[in-house]
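To start, the structure itself, in structure tokens.
Of the protein chains in this complex, one is absent; all others appear in place.
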Amino acid sequence: MLVQFYNVSKIYPNGVKALDDISLRIERGEFIFLMGSSGAGKSTLVKMFFREEIPTRGQIFIASRSIVRMKRSEVPKLRRNIGIVFQDFKLLENKTVSENISFAMEVVGANIRDIKIRVPEVIEMVGLKGKEKCFPGELSGGEQQRVGVARALANRPLMLIADEPTGNLDIRISTEIMELLYDINRKGTTVIMATHAQELVRAAHKRIIMLENGRIISDSLAGEFFL
Amino acid sequence: MLVQFYNVSKIYPNGVKALDDISLRIERGEFIFLMGSSGAGKSTLVKMFFREEIPTRGQIFIASRSIVRMKRSEVPKLRRNIGIVFQDFKLLENKTVSENISFAMEVVGANIRDIKIRVPEVIEMVGLKGKEKCFPGELSGGEQQRVGVARALANRPLMLIADEPTGNLDIRISTEIMELLYDINRKGTTVIMATHAQELVRAAHKRIIMLENGRIISDSLAGEFFL
Amino acid sequence: MIIKNMLYFIREALNSLMRNRLLSFATISTVSISILILGIAVLMTMNAGSFMNRLESDVEIIAFLEKNLSSSQIRDAGEEIEKMDGVKQLTFVSKKEALHRLQENFGGKEYNLGTTIGENPLPNSYEIKAADPHNVADIAKKVEKVHGVYKVNYGQGVVEKLFNITKWIRVISVIFIVLVSLGAVLLIATTIRLAIFARRKEIKLMQLIGATDWFIRWPFFIEGILLGSLGALVAIVLLLLGYDSLISKTDSIYFFSLLSDPIILSKIYISLFLTGSVLGVLGTYISLNRFLDV
Partner (left out) sequence: MIIKNMLYFIREALNSLMRNRLLSFATISTVSISILILGIAVLMTMNAGSFMNRLESDVEIIAFLEKNLSSSQIRDAGEEIEKMDGVKQLTFVSKKEALHRLQENFGGKEYNLGTTIGENPLPNSYEIKAADPHNVADIAKKVEKVHGVYKVNYGQGVVEKLFNITKWIRVISVIFIVLVSLGAVLLIATTIRLAIFARRKEIKLMQLIGATDWFIRWPFFIEGILLGSLGALVAIVLLLLGYDSLISKTDSIYFFSLLSDPIILSKIYISLFLTGSVLGVLGTYISLNRFLDV
């Protein structure tokens, strides 16, 4: 058992209640779609996993460690085990595609040989071969998004969190990216993916958590909501 | 007749050929979907309309004025008639939602009374009522995207260019946004929209231009490609 | 059009001042420190200059008169000297006075020069001050030719040496001020450049949604003026307080009297203030153009 949420609420400093009494249990190796309308709280929920935001109320345990009580110095260790695709990509403007990815590996202390092998590998996986030396400003929106995916995959994380990883991608490339995620999930990585792409979710037959106004309104296998 | 492209090619400084011999004719009042896989050249094409990028070869005329030969000082006048939804939103971090929109109106010299009326109007239209005083950093991804849409609509432009305006929106809100676009199109605004959302395009029965590797591979009414 | 928009520009500038607190603070403090250092440098060199002037104006010419002149001849010589161009002050020192001074210098009662010496061997003399100390050598030459004067003393070598020193100190002061000014300009420009760099996306967006270059510039300019003036103001207040307390502290030491002419001082302060404001705008102008032209 990997993640437990107990009555988690999040109220942002400006008074917005983004999460409202969320309880949740995610087993190791699960694949979960987080759905819900714009502003429902998907990104907020997802940010709890790597402690970008801290709950206003409630408790979160990851691998039995409380994230709320965790010391500041322990946070990096937590994050090293999580690969994150950010909704707004968060690429470094003055690093090339390769550098953005190898950077993420250097941060967690990977050794140089591994980096040299792994970086071209993930670039190939997301279909960006030939763009290694481009800066983010020289990429199309979808290409930037795929760099974000590649970076998250690079460290072979125990858990992958992807916030809207296909928003700028057409259906063909989206499907390819999904295949990547299913693949690493098969190899043991827990995957949590926030998305709006109904056609992807529908095809997947995975666990789906639906959010509305910060509350979980349903949590089950796919398919039932769309018929 | 509003826009004409004559054999337009674009080669970026790093050697990437993003557009390859594009010829195109867009009548006033048309509604056009620009489709194509990630990196096909949609954003590059779209940037030509408001001269963010200049063709490497070829000519572009908007209302019979050559955009290529246009003087630097004339560019603002061109842009004032075009509303733009950027793929990466381009909101100002230190302005609130209201300010981001009123700012765009002040830039084109709208008077204060008009601004006071129009800003809440477009905020309401994109469903962001209650978020007026939020800064972009306090919004969800989809909410930010809608601020971008609202800003583009605010000046009632002659031409609206939307680059992937629904990438972060679920199908319900996307449909609402599309209704907005159809609506202003009915009122005479030319709309050019780059998108991956096939289900939206399929429902629309509008002109669709398909790009691949910087070339137009088809240009016609919707429907035929998906069956 | 510009006038219509002025209100918007000012509001925009003030808003941005508040919203970009770190950038505003950085600019203001850089301007303050630069202007403060510049101000200190200006005050120091001005004071050094006036000190030099006082030193120089202490230089005297002494004209020794021949022994056997009648008192009317002495008077004539005096009048002739007094009429010369550039002579500011003339004092007669009788031989009795001269002996008295000598006595004072050497001392005790034991050696009463008045009694040990049969006759006073010292000459009568005139002490002459020049209006412009740099003319001392010229005046001395002319005085030497006056009837009844047999020797002129003005510490020949020493005066030239003194002037040489003061000239050099002045040159160095000017170089120093120029360097510090240049430094202040560069520092302020650098900071503004960084502050505008941090907002380059804002500028890019304005351009993309149809703002003219001038529309973009105005709020930045107003901000530049405000930041520059504010920074300069802080510096001037500090300078004023510091210098005033220095004046009152050194008041007791006659020799060390600091420049305290309120007109000169207020001119310095106003120039410093203008420097700050102008640099604010100029720095903004130059930096902005770099980012506008992209």
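Order of writing sets the labels: A, B and C. Residues in every chain begin at 1.
One rule holds in what follows: a contact is a pair of C-beta atoms (placed from the backbone, for glycine too) under 8 Å apart; a residue touches a chain by one contact, two chains touch by 3 or more.
From a predicted model like this one, the values you see are computed outputs, not experimental measurements.
Across the entire complex, contacts from the unshown chain go to A, C.
Listed residues C:Glu66, C:Glu80, C:Glu97 or C:Glu127: the one in touch with the omitted chain is C:Glu66. In the complete complex, the residue from A:Glu30, A:Glu52, A:Glu138 or A:Glu176 that touches the missing chain is A:Glu52. Considering the complete assembly, subunit C touches the hidden chain via residues 22-23, 26, 29-30, 33-34, 36-37, 40, 44, 64, 66-67, 102, 105-108, 110-111, 113, 116-119, 121-123, 150-151, 153, 161, 164-165, 168, 172, 176, 179-180, 183, 186-187, 190-191, 193-195, 197-198, 246, 250, 253, 255-256. Interface residues of subunit A facing the missing partner chain: 50, 52, 73, 75-80, 82, 84, 86, 90, 92, 94-95, 104, 106-109, 151.
By definition in this document, only the chains that are shown with their structure count from here on.
Least step count on the touch graph, subunit A to subunit C: 2.
Set against the C-alpha centre of subunit A, every other chain centre is closer than that of C. The centroid of the Cα atoms in subunit B and the matching centroid in subunit C are 62 Å apart.
Averaged C-alpha coordinates give centres for subunit A and subunit B that are 29 Å from one another.
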